[in-house]
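Showing chain A:
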Amino acid sequence: MTAPLLEATGLGKSYGTLVALKPSDLRLNRGEVRALIGSNGAGKSTLIKCLTGAVTPSGGSVLLEGKPLPLGQPGAIIRSGVSCIYQHSNLAPMMSVMDNISMGRQPTRFGFVDRKTQRTQVQDLLARYGIDLDPDALVGTLPTVKQKEVEIAKALAQDAKVLLMDEPTGWLAVSDVRRLHETVRLLAAKGVGIIYISHMLDEIFAVCDSLTILRDGEVVTERAVDRISRTEVVAAMVGERLARESLAAADSGRKATGSGEVRLSVRGLGRRGVFRDISFDLHAGEILCITGLIGSKRTEMIHALFGSAPHDAGEVLLNGKRLVPRSPAWGMANGIGLVPEDRQHEGLMLGMPIRDNLVMTTLRRFHRFGVLRPRGIDRSVSSLIAALNVQPPRPAQLVGRLSGGNQQKVLIGKWLARDPSVLILDEPTVGVDVGAKAEIYALLRAARDRGMAVLVVSSDLEEVTTLADRIGVMNRGRLLSLRPAAGITRPELVAEIGADA
Partner candidate 1 sequence: MPSLSSRLTLPVFFLAVLAIFCLIAPNFASAGNFENLMAGYAFIGILAIGQSFPILLRGIDLSVGAILALVGMCIFDLSLMFGVPGWAILPLALLVGTLAGVVNGLMVTVLRLSPFIATLASLAAYRGLVYAISGRQLVPELSTKPITDRWITGFETYFDLTRVLGLKGVVKLPWVPLSFLILLGTLLVFHVLLAHTRFGRDLYAIGGNPEAARLAGIKVGRLTVAAYAISGLCAAIAAILLVARLTTSTEGLGEGIELTAIAAAVIGGFSLTGGTGRLLGSVIGTFLLGIVLIGLTQMGISPFVQQILTGLILLVAVGNDRLQTLRADRQRARALGEVPA
Partner candidate 2 sequence: MAHHDDDQPMTGRRAVLKALTLAPAAAAGASAGMFGSIDVKTGRPIMTRAAAQDGERVKMAFIQWMPHTVPNAWSQGIAEVLGTQNVIDYELLDGQGKVEVQVSLMDTLINDGTSVIFLQPIDSVALAPSIAKAKREGIAVITLNIDATEPHAAHVEMNHYYGAMEIARVMGEKMGGAGKVAILNAPPGIIIRDQRTNGFVEGMAKHHPGIEIVADQVADWDRKKAQDVLNTILAATPDLGGVYGVNDSMALGAVDVAKEKGLLGKMVIFGNDGEKDALASIEASELTGTQYTDVFQQGRFAAAAATVLATGLVSADAFGQQGRVLMPYLIATADNVGQIQPNQRW
């Protein structure tokens, strides 16, 4: 066996007495795509941070092509050939693709940037890896998937031999995910070693060669993907018991039209150039999932229902009464709640404590003559934290310091606290680990069983098939189909989602 491309030995990190990562080994070969998975808190992000230099490991060493990696120095690590593509954008939006790709390393002649050489270099690079980008386009004007490609190209321009990809498909559409996967395979074929971090098992089985599973700060499984089953993966990640429970819950009774009472009725809803002819009924006590590609205008449609985006045709009836959505405040006053997709930018106040975030939507219940009643707030917050199982369960904890899963729980919790009659959720489990996912599903099912009408927009087919009582498919701004979830198979869904309408 040849020497591995990257070899980490005994890499560990502890903060005082708290061990975030027990001494672990990781080997990555040239051209290998290695999945790195585990629940939040499993030590995954600590391992990545050790490799990018964001944290200095307490022990162990990493060899890249036999040479030691300068641990704890992000800049030096990048220069030695280990790059990371983060979930959030790492680009300068007002600069061109070309300048972003060669950021900080434009070729110069007599001290001036040599545009011609820079252009040639960038074009060569893009051609070599088969990435199709306009070097002069402003990055801020590109769609998300293209921006991810710019980031990949940028990493490659820095002669990356190892690419860490942290949930690269988080907010990508299905077709874009496929496109990105092709790029990943192409890179692997060129000998780049890739560490691919994702919560989506579908993706892992589609694109990775091997996987490493972490739990409780240590590596529990390391195997080639064709020698492990999904159930085994889930079991390894969350432990046997939780895995069984979540499977059981998925198969528990589906109620196709809930209690039968129509709560929200949408008739011919449309917005010029965006979506049209959207008609459906949402019943009390059901979970309706709407899936489709990103760009199929699901998000715009639900925002129109909530009042945070306009519509110009059709009507919305709530409990048979006609409504004209105007603003989020209006939507809330009528008992509608919306959990937005991007929790960091649209959902939460990251610099504020859990307590303030959880009462954000219900604040006006907690004051007497304009003065807040702290005791009432505290009672409500602690019961919510308990119900949501937020970790750590401290109301004063800043939300920005929570893991993705716990942030998402707080976000959903702040809407559940209002007990809306209609709750709309946009991609409720993006970037959330399997354990937290199961908990969120349980919360949603409990809400449904209390009689809430739940509308979920999701691109995660596993989620859709697990959670939904009914499934709708949107494509290019139209609702293609709507039927009971029981009996729909995943291949059928895939075919419908991608159909050329």
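For anyone wondering why these and not others, all candidates are chains of the complex that A comes from, given by their letters.
Methods note: contacts are C-beta pairs under 8 Å (C-beta built on N, C-alpha and C of every residue); 3 or more make two chains touch, one makes a residue touch a chain; residues count from 1.
Keep in mind it's a predicted model, so treat the numbers as computed, not measured.
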Open item on the list: My understanding is that every option belongs to the complex but just one is in contact with chain A. Which one, out of 1 or 2?
Closed with: 1
Open item on the list: For a test of understanding, state which residues of chain A touch candidate 1 in their complex under the given definition.
Closed with: 74-75, 78-79, 84, 89-96, 99-100, 103-106, 108, 111-113, 136, 138, 140-141, 143, 154, 158, 271, 273-274, 295, 299-300, 303, 308-309
